[in-house]
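For this depiction, one protein chain was excluded, whereas all remaining protein chains were kept in their positions.
Entry: subunit A
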Amino acid sequence: MSTDVQPTDADAPDERAARALAMQASPEFAELRRTIRRFIFPMTVAFLAWYLLYVLLSAYARDFMASKVVGNINVALVFGVLQFVSTFLIAWLYSRYASQRFDPLAEQIKAELDAEAAPAATTTTTTTTPAPTASETKAAKDAETTKPAASGEAAE
């Protein structure tokens, strides 16, 4: 591997970019994006709100935070420990969601992309595209009309 392959070089002749553009426009990728965002965005808002509530109560609701729950254990301590509990819980929920709902979709799309990339890496002339899905074929056609793909870009 060279020092910096620069897969990001703006002027690289770009089959990969064409594939990516096609994939990005496809319904299955939209589904993948929706699947992950549906979880991570609301959950981020939720845990940040829950944390900020704790910080604000620490600053402005001193009497409430000072009230005793049992013995010398007060609301402030319980609230703090609940932040730990919620963090563990969200991490577990996310991992479960991601492995059940997100990973299979991501794997499938990755396999499609890699299968498309493989022939391009070995041959420089052909335009063989192995068995793309229906949705993808349409997207790929759209992409090709806007940006003809140059060949010969090896996959990493």
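In this text, a residue touches a chain if its C-beta (ideal position, glycine included) is under 8 Å from a C-beta of that chain, and two chains touch if they have at least 3 such contacts; residues count from 1.
In the analysis below, contacts and distances are computed from a predicted model.
S.K.: According to its UniProt record, what is the protein name of the omitted chain, chosen from "2-oxoglutarate ferredoxin oxidoreductase subunit alpha", "Iron ABC transporter permease", "Cation acetate symporter" or "Binding-protein-dependent transport systems inner membrane component"?
M.R.: The record for the missing subunit names the protein "Cation acetate symporter".
S.K.: May I ask you to list the residues on subunit A that touch the chain which is not drawn?
M.R.: Against the left-out chain, subunit A lists 1-10, 14, 16-17, 20-21, 23-24, 29, 32-33, 36, 39-40, 43-44, 47-48, 51-52, 54-56, 58-60, 62, 65-66, 70-74, 76-77, 80-81, 83-84, 87-88, 90-92, 94-95, 98-99, 103, 106, 109-110, 113-114, 117, 147, 155-156.
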